[in-house]
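Every protein chain but one is kept in place in this view of the complex.
Moving on to subunit A:
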Amino acid sequence: MLDTSPCFDALPAKPGVGYKPQHFSDIMKDPGPVCWLEIHAENYMGDGGRPIAQLKHLAQRFPISVHGVGLSIGGEAQLDPDHLARLKHLIDWLNPASFSEHLAWSTHDTHFLNDLLPVPYNETSLARVADHIKHVQDFLGRQMLLENPSNYLAFEASTMAEVDFLAQIVARTECGLLLDVNNVFVSATNQHTDPVSYINSFPVEYVGEIHLGGHDEDKDDHGAPLLIDSHGCEVVDPVWALYAHTISRTGPVPTLIEWDTDVPEWPILAAEADRADAALAALVQ
(Lines give C-alpha, C1' and ligand atoms only; values in the text may rest on other atoms or scores of the structure.)
Protein backbone atom coordinates (compact mmCIF):
# COMPACT_ATOMS: atom_id res chain seq x y z
CA MET A 1 0.00 0.00 0.00
CA LEU A 2 1.10 3.53 -0.72
CA ASP A 3 2.04 5.87 2.03
CA THR A 4 -0.74 8.42 2.44
CA SER A 5 0.95 10.64 4.97
CA PRO A 6 -0.51 14.13 5.03
CA CYS A 7 0.78 16.30 2.19
CA PHE A 8 -1.83 19.03 1.95
CA ASP A 9 -3.01 21.10 4.90
CA ALA A 10 -5.59 23.18 3.05
CA LEU A 11 -7.43 23.46 -0.24
CA PRO A 12 -5.78 26.00 -2.57
CA ALA A 13 -7.86 29.01 -3.71
CA LYS A 14 -8.03 27.39 -7.15
CA PRO A 15 -10.54 25.26 -9.09
CA GLY A 16 -11.37 21.72 -8.03
CA VAL A 17 -13.84 19.16 -9.38
CA GLY A 18 -16.06 16.48 -7.91
CA TYR A 19 -14.11 13.29 -8.55
CA LYS A 20 -15.71 10.61 -10.74
CA PRO A 21 -13.92 7.26 -11.21
CA GLN A 22 -14.34 7.41 -15.01
CA HIS A 23 -11.99 10.44 -15.03
CA PHE A 24 -9.18 8.74 -13.09
CA SER A 25 -6.71 8.27 -15.95
CA ASP A 26 -7.48 11.70 -17.49
CA ILE A 27 -6.80 13.39 -14.15
CA MET A 28 -3.58 11.48 -13.55
CA LYS A 29 -2.38 12.27 -17.10
CA ASP A 30 -3.24 15.97 -17.21
CA PRO A 31 -5.49 17.64 -14.63
CA GLY A 32 -5.37 20.96 -16.52
CA PRO A 33 -6.59 23.77 -14.25
CA VAL A 34 -7.84 21.34 -11.59
CA CYS A 35 -5.76 21.69 -8.41
CA TRP A 36 -7.82 19.65 -5.92
CA LEU A 37 -10.58 17.03 -5.82
CA GLU A 38 -13.73 16.50 -3.80
CA ILE A 39 -15.14 13.06 -2.99
CA HIS A 40 -18.43 12.03 -1.44
CA ALA A 41 -17.51 10.43 1.87
CA GLU A 42 -20.11 7.65 1.61
CA ASN A 43 -18.61 6.27 -1.64
CA TYR A 44 -15.35 5.53 0.18
CA MET A 45 -16.71 3.67 3.19
CA GLY A 46 -16.12 0.20 1.75
CA ASP A 47 -13.29 -1.92 3.15
CA GLY A 48 -11.01 -1.90 0.10
CA GLY A 49 -10.84 -2.55 -3.63
CA ARG A 50 -10.52 -0.08 -6.48
CA PRO A 51 -12.33 2.93 -4.92
CA ILE A 52 -9.98 3.04 -1.92
CA ALA A 53 -6.89 2.28 -4.06
CA GLN A 54 -7.73 5.10 -6.49
CA LEU A 55 -8.33 7.50 -3.62
CA LYS A 56 -4.93 6.67 -2.14
CA HIS A 57 -3.28 7.42 -5.49
CA LEU A 58 -5.16 10.70 -5.89
CA ALA A 59 -4.35 11.79 -2.34
CA GLN A 60 -0.65 11.50 -3.12
CA ARG A 61 -1.02 14.17 -5.76
CA PHE A 62 -4.01 16.36 -4.93
CA PRO A 63 -5.47 17.98 -1.85
CA ILE A 64 -8.74 16.16 -1.15
CA SER A 65 -11.98 17.60 0.17
CA VAL A 66 -14.28 15.07 1.83
CA HIS A 67 -17.92 16.09 1.31
CA GLY A 68 -20.48 14.12 3.31
CA VAL A 69 -24.00 13.56 2.03
CA GLY A 70 -25.32 11.25 4.74
CA LEU A 71 -24.75 12.67 8.23
CA SER A 72 -28.23 14.20 8.42
CA ILE A 73 -27.06 17.18 10.45
CA GLY A 74 -30.52 18.75 10.24
CA GLY A 75 -32.20 15.58 11.50
CA GLU A 76 -34.48 15.58 14.56
CA ALA A 77 -32.82 12.46 15.95
CA GLN A 78 -29.30 12.06 17.30
CA LEU A 79 -26.56 11.56 14.70
CA ASP A 80 -26.06 7.90 13.78
CA PRO A 81 -23.01 6.75 15.80
CA ASP A 82 -22.21 3.98 13.28
CA HIS A 83 -22.12 6.45 10.42
CA LEU A 84 -20.03 8.91 12.42
CA ALA A 85 -17.56 6.11 13.20
CA ARG A 86 -17.28 5.21 9.50
CA LEU A 87 -16.70 8.87 8.69
CA LYS A 88 -14.02 9.19 11.36
CA HIS A 89 -12.25 6.11 10.02
CA LEU A 90 -12.10 7.69 6.54
CA ILE A 91 -11.02 11.12 7.86
CA ASP A 92 -8.35 9.54 10.07
CA TRP A 93 -6.58 7.54 7.36
CA LEU A 94 -7.05 10.06 4.55
CA ASN A 95 -6.38 13.22 6.57
CA PRO A 96 -8.14 15.37 3.94
CA ALA A 97 -7.56 19.10 3.48
CA SER A 98 -11.23 19.80 4.25
CA PHE A 99 -14.45 18.20 5.47
CA SER A 100 -17.90 19.58 4.70
CA GLU A 101 -21.55 18.58 5.08
CA HIS A 102 -25.01 20.00 4.38
CA LEU A 103 -27.58 22.05 6.23
CA ALA A 104 -30.17 19.33 5.58
CA TRP A 105 -31.45 16.00 6.84
CA SER A 106 -31.52 12.66 5.04
CA THR A 107 -32.07 10.00 7.70
CA HIS A 108 -35.20 9.46 9.77
CA ASP A 109 -36.04 6.51 11.98
CA THR A 110 -33.33 4.27 10.40
CA HIS A 111 -34.48 5.16 6.87
CA PHE A 112 -31.85 6.84 4.72
CA LEU A 113 -33.72 8.79 2.03
CA ASN A 114 -30.74 9.68 -0.23
CA ASP A 115 -31.79 13.31 -0.64
CA LEU A 116 -30.96 16.59 1.10
CA LEU A 117 -34.19 17.48 2.86
CA PRO A 118 -35.09 20.94 4.15
CA VAL A 119 -34.95 22.35 7.67
CA PRO A 120 -37.08 25.24 8.97
CA TYR A 121 -35.09 28.16 10.36
CA ASN A 122 -36.04 28.86 13.98
CA GLU A 123 -34.62 28.66 17.51
CA THR A 124 -35.45 24.95 17.87
CA SER A 125 -33.67 23.90 14.68
CA LEU A 126 -30.80 26.30 15.37
CA ALA A 127 -30.11 24.67 18.75
CA ARG A 128 -30.36 21.18 17.25
CA VAL A 129 -28.14 21.84 14.22
CA ALA A 130 -25.55 23.62 16.38
CA ASP A 131 -25.46 20.66 18.80
CA HIS A 132 -24.99 18.23 15.92
CA ILE A 133 -22.17 20.29 14.39
CA LYS A 134 -20.38 20.57 17.74
CA HIS A 135 -20.73 16.81 18.14
CA VAL A 136 -19.26 16.18 14.65
CA GLN A 137 -16.36 18.59 15.18
CA ASP A 138 -15.55 17.14 18.62
CA PHE A 139 -15.76 13.58 17.34
CA LEU A 140 -13.66 14.18 14.21
CA GLY A 141 -11.25 16.53 15.97
CA ARG A 142 -11.45 19.13 13.21
CA GLN A 143 -13.51 22.04 11.95
CA MET A 144 -16.18 21.35 9.36
CA LEU A 145 -17.77 23.52 6.68
CA LEU A 146 -21.57 23.71 6.46
CA GLU A 147 -23.22 24.13 3.04
CA ASN A 148 -26.28 26.28 2.30
CA PRO A 149 -29.06 24.20 0.68
CA SER A 150 -31.16 24.53 -2.47
CA ASN A 151 -34.68 25.43 -1.36
CA TYR A 152 -37.83 24.45 -3.21
CA LEU A 153 -40.33 25.53 -0.59
CA ALA A 154 -40.60 27.53 2.62
CA PHE A 155 -41.72 26.53 6.12
CA GLU A 156 -44.44 28.36 7.98
CA ALA A 157 -42.38 27.48 11.06
CA SER A 158 -39.35 29.52 9.94
CA THR A 159 -38.71 32.67 11.95
CA MET A 160 -35.36 33.81 10.55
CA ALA A 161 -33.57 34.20 7.24
CA GLU A 162 -31.20 31.49 6.08
CA VAL A 163 -28.20 33.84 6.15
CA ASP A 164 -28.93 34.78 9.77
CA PHE A 165 -29.38 31.12 10.67
CA LEU A 166 -25.98 30.28 9.15
CA ALA A 167 -24.31 33.24 10.91
CA GLN A 168 -25.76 32.04 14.22
CA ILE A 169 -24.50 28.51 13.56
CA VAL A 170 -21.00 29.85 12.94
CA ALA A 171 -21.13 31.92 16.12
CA ARG A 172 -22.25 28.94 18.21
CA THR A 173 -20.02 26.24 16.72
CA GLU A 174 -17.02 27.98 15.08
CA CYS A 175 -17.62 25.89 11.97
CA GLY A 176 -16.82 27.33 8.55
CA LEU A 177 -19.20 27.72 5.61
CA LEU A 178 -19.35 26.20 2.18
CA LEU A 179 -21.12 28.71 -0.04
CA ASP A 180 -22.90 26.97 -2.92
CA VAL A 181 -23.51 29.82 -5.38
CA ASN A 182 -25.75 27.70 -7.59
CA ASN A 183 -27.86 26.86 -4.54
CA VAL A 184 -28.15 30.59 -3.77
CA PHE A 185 -29.36 31.21 -7.32
CA VAL A 186 -31.77 28.24 -7.27
CA SER A 187 -33.21 29.18 -3.86
CA ALA A 188 -33.57 32.88 -4.70
CA THR A 189 -35.37 32.10 -7.98
CA ASN A 190 -37.66 29.61 -6.25
CA GLN A 191 -38.37 31.97 -3.31
CA HIS A 192 -38.68 35.15 -5.44
CA THR A 193 -35.80 36.82 -3.58
CA ASP A 194 -32.64 38.57 -4.77
CA PRO A 195 -29.51 36.37 -4.95
CA VAL A 196 -27.17 39.39 -4.90
CA SER A 197 -28.70 40.62 -1.63
CA TYR A 198 -28.21 37.13 -0.21
CA ILE A 199 -24.52 37.19 -1.14
CA ASN A 200 -24.19 40.75 0.21
CA SER A 201 -25.51 39.72 3.60
CA PHE A 202 -23.63 36.39 3.74
CA PRO A 203 -20.93 36.15 6.43
CA VAL A 204 -18.24 35.82 3.75
CA GLU A 205 -15.29 35.85 6.18
CA TYR A 206 -16.19 32.26 7.16
CA VAL A 207 -16.37 30.86 3.62
CA GLY A 208 -13.80 28.09 3.15
CA GLU A 209 -15.08 26.76 -0.17
CA ILE A 210 -17.46 27.64 -3.00
CA HIS A 211 -19.57 25.20 -5.03
CA LEU A 212 -20.76 25.76 -8.59
CA GLY A 213 -23.02 23.35 -10.46
CA GLY A 214 -25.76 23.06 -13.05
CA HIS A 215 -29.51 23.08 -12.42
CA ASP A 216 -32.66 22.07 -14.29
CA GLU A 217 -35.57 24.41 -15.04
CA ASP A 218 -39.22 23.57 -14.38
CA LYS A 219 -42.41 25.42 -13.38
CA ASP A 220 -44.35 25.19 -10.12
CA ASP A 221 -48.14 24.61 -9.76
CA HIS A 222 -48.82 28.29 -10.45
CA GLY A 223 -46.52 28.66 -13.48
CA ALA A 224 -43.66 30.32 -11.60
CA PRO A 225 -40.09 29.16 -12.39
CA LEU A 226 -38.94 26.23 -10.30
CA LEU A 227 -35.23 25.49 -10.51
CA ILE A 228 -33.92 22.08 -9.45
CA ASP A 229 -30.37 21.52 -8.25
CA SER A 230 -29.45 18.59 -10.50
CA HIS A 231 -25.65 18.81 -11.00
CA GLY A 232 -26.27 17.37 -14.45
CA CYS A 233 -25.17 20.15 -16.86
CA GLU A 234 -22.98 23.23 -17.28
CA VAL A 235 -23.09 26.14 -14.82
CA VAL A 236 -25.37 28.79 -16.39
CA ASP A 237 -24.19 32.34 -17.17
CA PRO A 238 -26.24 34.08 -14.43
CA VAL A 239 -24.60 31.77 -11.86
CA TRP A 240 -21.14 32.61 -13.24
CA ALA A 241 -22.05 36.30 -12.86
CA LEU A 242 -23.20 35.69 -9.28
CA TYR A 243 -19.94 33.81 -8.66
CA ALA A 244 -17.90 36.79 -9.94
CA HIS A 245 -19.82 39.02 -7.53
CA THR A 246 -19.33 36.52 -4.71
CA ILE A 247 -15.54 36.29 -5.06
CA SER A 248 -15.32 40.06 -5.29
CA ARG A 249 -16.57 39.93 -1.68
CA THR A 250 -14.79 36.80 -0.43
CA GLY A 251 -11.51 37.13 -2.28
CA PRO A 252 -10.00 33.99 -3.84
CA VAL A 253 -11.67 30.85 -2.45
CA PRO A 254 -11.27 27.16 -3.41
CA THR A 255 -14.01 26.67 -6.01
CA LEU A 256 -15.56 23.33 -6.92
CA ILE A 257 -17.36 22.34 -10.12
CA GLU A 258 -20.00 19.72 -9.22
CA TRP A 259 -21.30 17.41 -11.95
CA ASP A 260 -22.92 14.26 -10.55
CA THR A 261 -25.49 13.06 -13.09
CA ASP A 262 -25.00 12.59 -16.86
CA VAL A 263 -21.30 13.01 -16.07
CA PRO A 264 -19.51 14.36 -19.17
CA GLU A 265 -16.16 13.49 -20.74
CA TRP A 266 -13.21 15.00 -18.90
CA PRO A 267 -12.55 17.92 -21.34
CA ILE A 268 -16.04 19.32 -20.74
CA LEU A 269 -15.59 19.24 -16.97
CA ALA A 270 -12.07 20.66 -17.27
CA ALA A 271 -13.48 23.53 -19.40
CA GLU A 272 -15.80 24.45 -16.51
CA ALA A 273 -12.81 24.46 -14.16
CA ASP A 274 -10.98 26.68 -16.69
CA ARG A 275 -13.80 29.18 -16.44
CA ALA A 276 -13.54 29.25 -12.63
CA ASP A 277 -9.77 29.57 -12.96
CA ALA A 278 -10.15 32.60 -15.23
CA ALA A 279 -12.58 34.26 -12.80
CA LEU A 280 -10.20 33.67 -9.88
CA ALA A 281 -7.22 34.95 -11.91
CA ALA A 282 -9.13 38.09 -12.92
CA LEU A 283 -9.68 38.80 -9.25
CA VAL A 284 -6.02 38.65 -8.34
CA GLN A 285 -4.97 41.11 -11.04
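Simple rule for what comes next: a residue touches a chain if its C-beta (ideal position, glycine included) is under 8 Å from a C-beta of that chain, and two chains touch if they have at least 3 such contacts; residues count from 1.
As a convention for this text, contacts and distances are computed from a predicted model.
Going by its UniProt record, the hidden chain of the complex is named "DNA-binding domain-containing protein" among "STAS domain-containing protein", "Branched-chain amino acid ABC transporter permease", "DNA-binding domain-containing protein" or "Carbon starvation protein". Touch with the chain that is not drawn comes from one residue among A:L117, A:L140 or A:A271, which is A:L117. Only one residue in the set A:A10, A:M28 or A:A157 touches the chain that does not appear here, and it is A:A157. The chain not shown here is touched by just one of A:K20, A:H67, A:H83 or A:H132, and that residue is A:H83. In the complete complex, the residue from A:S106, A:Q168, A:N183 or A:T255 that touches the missing chain is A:S106.
Residues of subunit A in touch with the missing chain: 1, 42-43, 45-53, 69-71, 75-76, 82-83, 86, 105-115, 117-118, 120, 152-157, 190-193, 218-222, 224, 226, 228.
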